[in-house]
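One protein chain omitted, others in place.
To keep things simple, chains are lettered A and B as they appear, and every chain counts its residues starting from 1.
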Amino acid sequence: MAERIFDAASAADVLARLRGQVPRVHCLTNPVAQAFTANVLLALGAVPSMTVSVEEVASFAASADGLLVNLGMLEPERRAAIPLAIAGAKGAGKPVVLDPVFVQRSPARCAMARDLLAGGVSLLKSNKEEMAALFPEGGGRQILDEQQTVLVTTGAEDEVSLAGRGVRLGNGDPLMARVTATGCALGAVLAACLAVEPDHMVAAAAGVSLFNIAAELAVQECRGPGSLVPALLDALYRLRSEDIHTHLIASASGQETDRRTL
Amino acid sequence: MAERIFDAASAADVLARLRGQVPRVHCLTNPVAQAFTANVLLALGAVPSMTVSVEEVASFAASADGLLVNLGMLEPERRAAIPLAIAGAKGAGKPVVLDPVFVQRSPARCAMARDLLAGGVSLLKSNKEEMAALFPEGGGRQILDEQQTVLVTTGAEDEVSLAGRGVRLGNGDPLMARVTATGCALGAVLAACLAVEPDHMVAAAAGVSLFNIAAELAVQECRGPGSLVPALLDALYRLRSEDIHTHLIASASGQETDRRTL
Partner (left out) sequence: MAERIFDAASAADVLARLRGQVPRVHCLTNPVAQAFTANVLLALGAVPSMTVSVEEVASFAASADGLLVNLGMLEPERRAAIPLAIAGAKGAGKPVVLDPVFVQRSPARCAMARDLLAGGVSLLKSNKEEMAALFPEGGGRQILDEQQTVLVTTGAEDEVSLAGRGVRLGNGDPLMARVTATGCALGAVLAACLAVEPDHMVAAAAGVSLFNIAAELAVQECRGPGSLVPALLDALYRLRSEDIHTHLIASASGQETDRRTL
């Protein structure tokens, strides 16, 4: 099952295309995450742009190859810029990734995230707490299938799913949680992968795996969360196809498969 | 004298409680300091949140375990958010740390800092220039005693004082001044310590000492201010009770003691 959807060869292929095509990713992300996110994209072979200005954001998003919308901190100007950027990206046929950071803590962010999902995004990346806030008792989740939105659920194990197909991904390291904005930066990696791989489910699984395999390699080189940051960026820069083949942990998502067979 | 107020055992105890309780610290801090501050808290075992949005900040601050208010750069939205956040934190009985960055250079910040002190904060962290601007020729300092505000005066030697009791702390390294936002990050460490230690003077002395001992250990591992950053975060993450017992430099503050005996 999983082999047909996603395997090491498809992840390595996405990595090669990232480096070959050098996609530009426009990131509307929170101030804490901006510099690290930019460096993650550059290390991987993509190019970031970051403006939040309402005058500029639509044209930056339209001319980029992918858009990240991260709701962390959600300053007023970014809130105003988000619909303009999404309209620019979608009008140009570019993928949009939504990261609804901490919606369980902010009714305003949660309402905005639901509006954005109803309008249609390419990918929703969220953890279990954010999912529970967006879809209380699972209600409303059908919007994802209706809009062909790939869902990336992060946790100790990550899961990528769309319309009942699913892949479970087992890479990563708990030390990543001791570095701010690693999850936010992953959102930008996902946007970069969707920019170069039209099968968004493969793109999403590749993005999660590339990032988390680089993290595993980096953890072996570091002495704590401080040295993990440069080591992770170096590992993303140096990541080889062989690393993916050696380290990838992926399997078909039985749960999702079961859900489909209901 | 000092032994009764603060010693290595009490600093080690605060460190153990930080790691056991994982306090959340809401940080209203300047943009330059945000990412580094978040990483310092995560390395030490606390959890940062950072939103400045006026719609969100009161609830974030109220549900956090401590609040940092840093006046560096002081953008309009942060200025508007500060009173809301302080009201949220104080309403929920949570400690508030004030860092009046560069008040000697900005009359607007100085006026705001005085208002915040008059309203009552748990801890004021400032260097000698900032103190001189806040309390010209010492005038108005009685507000600290009236509000039971712990004073942390930073410098080549640091001093923690409250109502005539005082501790002098001798750890740290001059190379820290070559890294931006180390003082700002210390403010967040202090808020984390106050969140887990009800004796705010012990908490403050512990926070200063943990941070500065980690800095000393990091300086031994680094080649300059660039490699000091990851080394400091690693040292905060790896800091052990033995390190504190080996390295702590603390003594009763004679000056403050003398002042009390007047």
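The working rule: contacts are C-beta pairs under 8 Å (C-beta built on N, C-alpha and C of every residue); 3 or more make two chains touch, one makes a residue touch a chain.
Computed from a predicted model, the values in this text were never measured in an experiment.
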| query | Which of these touches the unseen chain: B:Val25, B:Ala181, B:Ala215 or B:Ala250? | reply | B:Ala181
| Which one, A:Ile5, A:Val52 or A:Val160, makes contact with the chain that was left out? | A:Val52
| request: Spell out the interface residues on chain A facing the chain that's missing from view. | output: 31, 34-35, 38-39, 42-43, 48-53, 55-56, 59-60, 63, 77, 229-238
| Which chain B residues touch the hidden chain? | 30-33, 35-36, 72-76, 102, 105-106, 108-109, 177-181, 222-230
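To be clear about the criterion, only the chains that are shown with their structure count from here on.
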| query | Approximately how many whole Å separate the CA-defined centres of chain A and chain B? | reply | 35
